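The complex appears here minus one protein chain, its other protein chains still in place.
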Amino acid sequence: MILDFTAILARWQMLLDGLTLTIQLALVTTITGFIIGTLCAVARRSHVVIAARAATIYVESIRNTPFLVQIFIVYFGLSSLGFSFSPVAVAIIALTINVSAYTAEIMRAGFDSIHPGQWEAGECLGLSRVQNYWHVALRPAIERVYSSLTSQFILLMLASSMTSQISAEELTAAANFIQSETYRPFETYIIVALIYLAISLLMRLVFWGIALLAFPRRRRLGTNL
Amino acid sequence: MTTAINPGHLQFLLTGAFWTLILSLMAFLGGGAGGFLVALGRTSPFRLLRILAAVYVQIVQGTPLLIILFLIYFGLPSLGFSISPLLAAGVSLTIYVSAYLGEIWRGCLESVPKAQWEAAECLALSRTQRLFKVILPQAIRIATPPTVGFSVQIIKNTSLTSVVGFVELTRAGQLINNSIFEPFLIYIIVASIYFCLCFPVSAFSQRLERSGAARLRALKAVSA
Partner (left out) sequence: MSIVMLKDVKKSFDKLQVLKGVSFSVAPGEVMALIGASGSGKSTALRCIDRLELIDSGEIVVCGHRVNDPQLDLRKLRLDVGIVFQSYNLFPHLTIEENITLAPRSVKKISRAQAREIALASLAKVGLSEKAQNYPEQLSGGQQQRAAIARSLAMEPKVMLFDEVTSALDPKLTGEVLKVIEALAASGITMIMVTHEMNFARRIADKVIFMHQGYVHESGSTDILTSPRTSELREFIGDELH
């Protein structure tokens, strides 16, 4: 057995295109997923019973079914409703729906960890419920669950590989195509595995940098909340 | 040719679900054994072992399971090893599970207070005795809720093996869809079956976690 990577490296343009889409998918859905997930966490903690119930059903149904099946449901569901979205749009929708549920669970734990005295102090200063969430609870909550959040978003990036199954042309789809052209599956997937590894390490670095900016208290004092 | 969904289809799906469970069990056992080694490696007194285990975890956790699966199912035959879908599925899932369970268990091992190691050492127990007689029994209690929780990930991730043609629940759904083309309905049914498999496990793990937290509080109250 002789490993030969030349044919694959010669198709670097294809890998680069796939990589770009993978990063775009991860970036966009990290942001949408974080926002929607946080709103769901707020809904789950709300006193409005319907909102809390609906958020719980959403979170539990997503967390207890495979992403691959969710992708197919979104893909065929949208088209049976008469929408025709591009595979990339479907991928973004499916990834967002998926990661929001996990984020909701993480952020709920974060909000729950805020001491009742903090909420009361905000309330007594005249802050509304929304202001209390925004100014008092959000940042400490994120800080407390930050490592869970980062792991979740890295898992999200890895999960985007499954959107190759609805022919979103991201990195895994590029790999599938290259191996079918070169008949060098082992080498192709090794290279792509390394690229994914690099992205996940890069994401860790970026999240570390974001933490430096977002948590000035921790940067200055080095202590945990 | 399009026909409606019939009881035969449902039975086919349930057979698929059965294979999903078999695969999950394989992955749990194989990955559990591997994960135990990973956890020991990560907490080993030998630097080299620690580094090797850490690198292994980093690589597996930085690679999509789908790529691991392709690497084994398509890659190994091209190097001259022929491999069945079942074996490919089992091996990839084992690799995947071992890294994640290994990390979970390492955390549990490390959460047993250092003083416990020292106390055991002072009783002249060997390192293996310390581990098996003192630390592990405590770590297993801590590890149970997250391990049960991770089983849900295992069940869900067996769906990826459909991509290499292993006929578990998701693949069974695809096959039925090929004959009657009712994708939305079929995948909703498939998702519901997954939900029935996963939700009880999730709920159980949450209950364990709550009672574990309560026990921890009680312990703290006693020692305070």
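Order of writing sets the chain letters: A and B. Residues in each chain are counted from 1.
Here, a contact is a pair of C-beta atoms (placed from the backbone, for glycine too) under 8 Å apart; a residue touches a chain by one contact, two chains touch by 3 or more.
Only a predicted model underlies this, so the values are computations on that prediction, with no experimental measurement involved.
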Open item on the list: List the neighbours, among the chains on screen, of the chain that has been left out.
Closed with: A
Task: Option touching the unshown chain, where A:Ile31, A:Val48, A:Ala89 or A:Ala121 are the choices - done: A:Ala121
TODO: Taking the full complex into account, find the residue in A:Ile23, A:Leu197 or A:Leu225 that is in contact with the omitted chain.
DONE: A:Leu225
Task: Contact with the hidden chain (one of A:Val136, A:Leu149, A:Ile166 or A:Val192) - done: A:Val136
Open item on the list: If the hidden chain were put back, which residues of chain A would touch it?
Closed with: 115, 117-118, 120-128, 131, 135-136, 139-140, 143, 215, 217, 220-221, 223, 225
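The working rule: only the chains that are shown with their structure count from here on.
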Task: Gap in Å, rounded to a whole number, between the CA centres of chain B and chain A - done: 20
Open item on the list: List the residues on chain A that touch chain B in their complex, please.
Closed with: 1, 60-61, 63-70, 72-73, 76-77, 80, 154, 158-159, 161-162, 164-165, 172, 175-176, 179, 183-186, 189-190, 192-193, 196-197, 199-201
Open item on the list: Show me the residue ranges of chain B that touch chain A in the complex, using the header's touch definition.
Closed with: 58-59, 61-68, 70-71, 74-76, 78-80, 152, 156-157, 159-160, 162-163, 170, 173, 183-184, 187-188, 190-191, 194-195, 198-199, 202
